[in-house]
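For chain A:
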Amino acid sequence: MLEISGLKKEYGGREAVRELTFSLDRGELVCVVGPSGCGKTTLLRCVAGLLPATAGTVSVAGERVTGPPPNMAVVFQEYGRSLFPWMTVRQNVELPLKERRVPRERRERLVFDALAAVSLDDVPGAYPWQLSGGMQQRVAIARAIAYEPQVLLMDEPFAAVDAQTRAELEDLILALWQRLGTTTLFVTHDIDEAVYLGQRVVVLSASPTVVLEDLKIDLPAERDQLSTRALPRFADLRGHVYAQIQRAKGAR
Partner candidate 1 sequence: MRVLGLPVLLVLAWWAYSAVADNFYVPDPLRVVRAFADTWFGQRLLDDALPSVGRLAAGYVVATVIGVGLGVPIGLSARLRATAEPVLEFFRAIPPPVLVPLIMLLVGIDDSMKVLVIVSGCVWPILLNTVEGVRALDEVLADTCRMYGISRRHLILRGASPQIMAGLRQALSVGIILMVISEMFASSSGLGFTIVLFQRGFQIAEMWSGILLLGLLGFALSTAFRWLERRILFWHWSNRA
Partner candidate 2 sequence: AQEGGKDKVNAGVIAIVDTAPIHLGKAKGFFDKQNIDLTITAVQGGAASISGVVSGQFQFAFANTTSLLTAREQGLPLKVVANGVNSTGETGKDFSAVLVKGDSPIQSAADLPGKTVSVNQLKNIGDTTIRATVRKAGADPATIEFVELAFPDAPAALQNGRVDAIWVVEPFVSQAISQGARAVAWNYAEATPDLTVAMYFTGGDTDPDLVKRFTAAMNESLDYAQAHPEEAREILKSYTKIAPEVIAQITLPKWPAQVNRDSVQAIADAALGDGVLKNKADIAALLP
């Protein structure tokens, strides 16, 4: 569904990403982790078609990406800046559908369902700045869901929310993904989160970046904040990724 091959990115002659090659099958949820500044955001922006790559290609459903592809949605880390502050929650979620000329009735259905899925159907008339951080990020997620993308990209979406909200949002993402089967690329720097969420975890090296490891997460499909995280296998995987990243940092 999503293929990244030989991706390279230089900023003004300085190599940030050296060579990335990996792919996602339809309906897969893959997490990408790596040390800070290794190029996770760069990778994601290249995949989203927001940034031209220096070399290599990205393709979605066989189509080469040159600009933002039509069936892709992104949830940015900076939720506070990705919502339109002068629009209500419902207007924010609705806007992309309006621009796509989705008929009114279907549009309302989609918006309502998406807000319900993130438990925000009681505040459609509120403005983003009247909501807590976690709620704002849920609005951004609702907007992505309502858009019905084939591919969903998320860039450290929970980096700025507190731990309890974060756990809730993680479970929300898992539940939605299981229900809708959207191909999802999830970027994070939190190893626990990556192991908890992903079917696979792609570990990146420090910049100039390559793929250090593409790790299959062999935990039960049904996950739970307490029991899954308490599994010895979880600690194993966690420790393994942690050691990898330490190695990556050390090698820098």
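If you want to know what made the cut, all candidates are chains of the complex that A comes from, given by their letters.
Convention: a contact is a pair of C-beta atoms (placed from the backbone, for glycine too) under 8 Å apart; a residue touches a chain by one contact, two chains touch by 3 or more; residues count from 1.
Keep in mind that this is a model prediction, so the values were computed, not measured.
Peer 1: Touching chain A in this complex, which is it: 1 or 2?
Peer 2: In this complex, among candidates 1 or 2, chain A touches 1.
Peer 1: Across the complex, what residues on chain A touch candidate 1?
Peer 2: Residues of chain A touching candidate 1: 45, 48, 50, 67-68, 70, 72-74, 76, 78, 81-82, 84-86, 95-96, 99-100, 127, 129, 143, 147.
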